[in-house]
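One structure is given below, represented as structure tokens, and several questions about it will come after.
Missing here: one protein chain of the complex. Every other protein chain is in place.
Lettered A, B and C in written order, each chain numbered from 1.
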């Protein structure tokens, strides 16, 4: 089948590749419709590696996907041919201790699309376990379905925060993950988001999506805004989504006594953390790695109209223009949030 | 001052009553603007008692109140004269063990407005602790401010449920508390509410307020609707708000394995509960008594537009027509949800 | 192989039965050493059914088992031939939604030893998934290993309670499950247990096992003891282990404001519960169905000396006397807690 293959660092080709996939009794076969381009896909393209994960063999890219079921395994009961679906890209070892405990995202043996050496899904079809395949509500498009994967990160972060209705949250970073975390936090009970970035365009786009107060930290002090909006009490939650070391070091400043910090963005190097500052507020700190159990929840909130991701899909490319799409994403303008690639049907 | 006094069962008068109130250093004095009529006010009027609380002396009614601050104590810092406010009606003993633990609503020594022998606030003014007085956001009216008290019950129920974003909840009972619990649960993260009652008018009113699926249990089976909407998995949460014994007995039926039941309504007599049915699903059951710590959260959600209580304020009476208001509430039509009384300013 | 077979209600035979068991790649084969007799085993013998579970075909009894591994599947890594082990008797469907969430004990498709139509393990050997087989610490005997199954119920109850160090707990019922719950709760952080029953012998046995205050409710009022030991504040936790309807109805009386009730015993019929009584204390109620994830924890506490179950093993029978053992258990003297059957090695 024809796929978008990362041959090695900096070299993408759209070419035939042989992928033998057998449909097991608990699997489904899916024709891919839409695939979002993630920062990690672009990073493999431009750097050839992310931390310990190095591209040593040609690898198909893409893991934010939706499509339609064309075949089901003998034991599959909750899905049928013709169902429009989206898929969790990580498949854990069903016999691992982490999986048994329900924290399958932490299973070291997980096989995750477009993480070397596992192929991604910028290709016509894929075989996938039914247990990690989720039916789209009728009013959710394929494009929105392909947004569930990045939204799931924000949903998982909102879950970890254990939001109480009415909480005020700071979200640091207005990239795709930051804005999706803001939307998940609002849908999850927050009354107000304070969103920081230095890209004015992204802040302005986000500010239209709900009670989101944008703060351009190049022009305005976050602490002043938080103090004004919370009567000097501090924010209940700080979601760090920028991955920026300086931001990650400053998370306790806007926090209220007894508040929660959630680290979503992944800083590349160790961050100097003032434990004493965290202690005097008894901050609870949660750390997020991908997600678990949130796809049906994200779809339910999209289906009932509580989360609308459409304004974030700023760019759509045809599959034949995939390489152009990746070049575009490697130098994304500040007005773009998420680019997607549509496969021919 | 002139107040609405319940002289004894069935006898209301609008008359002068002497209420000596001294402003302490941590208190504020408030001119009352709006007072909602609660089912408990009406019950004291029509029955002279609720359980162990018996009206033995004339008592001023009313505890759902908003107003404006006219005087502040020497130590009050976060409020000022002219602030528009609403008030928590219960004042706990600051030295009790429950208060110290932060569960002040469970302090047996709490003094609660319009619960014998404590006077309520259907009267021109009141002195109240600043710590239990909350400033209204500019875009929240006095009428909405007086709705915070019943909304607080729903907010507290939503808190106890520990909603996860995307949960599906059943709310049993479409009275004021049921609908407000539905709104709190939606604001708190639920994707979908399934609301039951036998009054078609109330269900229709509620169905316009969000992703709320009305179920008239006289005509339709709740279990069928839950199974359809959850793929036979069951609801994540059941809020029992009707106080009806038969409803309270049936809460485990629509629940998913590992789900949560919250008892909000107060059944008058013991309810036959199948422990075995609760065990096979390992239901967690939470019980709600009034509320604690939720007023600022309710106001934040109203201020940011995530909760709109205005459609529930179906009837407004002038203070001079207070007795008429209570007669109306004692025989409330199915189209009414909440009646309020406005005091002259 | 020769097994203890319940042919039908009241009819036990020790006879050959053909049980075809194939060792899969994730399975182990175990030679059974010791099997405890559970109340449910006896109930199937004397009644032929428990609720919806009816014995329609001959069934091998026994599910509280320990043994030694004689063969391992190709993919098994954490166990080896010669390991002394105990086994969780319930095997869930790995593809079910409950299993995926980590609440595998609530999977309706679980296959549980000696629950019709699944055979138990009063027989020489069994094939079992390695993921549900646990190595015994060197200082834990086979007899103790066979106690892990009932202890797991108490451990799971202690988990559900979310004990805070220093909690005072009431345990209602001094049968095997009640005493094991008391031991689990003490190991899990309780400072003091108040244990109720009407069998003086059992109370006296239990009182020797730790800070356990026995209360013979035929002679003494539980509420008086709780008030004395907690300064009239109430118990932090009530574990209902008797399954007695009257006890289950009374759980809120000794509870403190904000306390927790855990229903462990299974009342046969619905229990009249005063919701209002639960609400005024905002009781959290947890319900226990078997257990999940606790075997390694129980073994760790036994291995480190924090839980000693040996005093509860009051009777040991040889396999050839299995039928006598069941007759004994059907009319157990008050001085007995747990009878076990040892298989020839």
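As a convention for this text, a residue touches a chain if its C-beta (ideal position, glycine included) is under 8 Å from a C-beta of that chain, and two chains touch if they have at least 3 such contacts.
Since the structure is predicted, the reported quantities are computational estimates derived from the model, not experimental observations.
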Which is it among A:68, A:118 or A:278 that touches the chain not included here? A:278
Out of C:25, C:166, C:272 or C:333, which is the one that touches the chain we can't see? C:166
Tell me where the left-out chain touches chain A, residue by residue. 51, 97-98, 101, 103, 105-108, 160, 233, 248-249, 257-258, 263, 266-268, 270-276, 278-289
Which chain B residues touch the hidden chain? 26, 75, 94-95, 100-104, 130-131, 293
Residues of chain C touching the missing chain are 78, 155, 158-159, 162-168, 184, 186-189, 191-192, 211, 231, 294, 296-301, 303-306
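The rule is simple: only the chains that are shown with their structure count from here on.
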Taking touch as defined above, what minimum step count separates chain B and chain C? 1
Can you compute the centre-to-centre distance for chain A and chain C, using the mean CA position of each chain? Integer Å is fine. 43
Between chain A and chain B, what's the gap in Å when you average each chain's C-alpha atoms? 38
Multi-partner residues of chain A (each touching 2 or more other chains): none
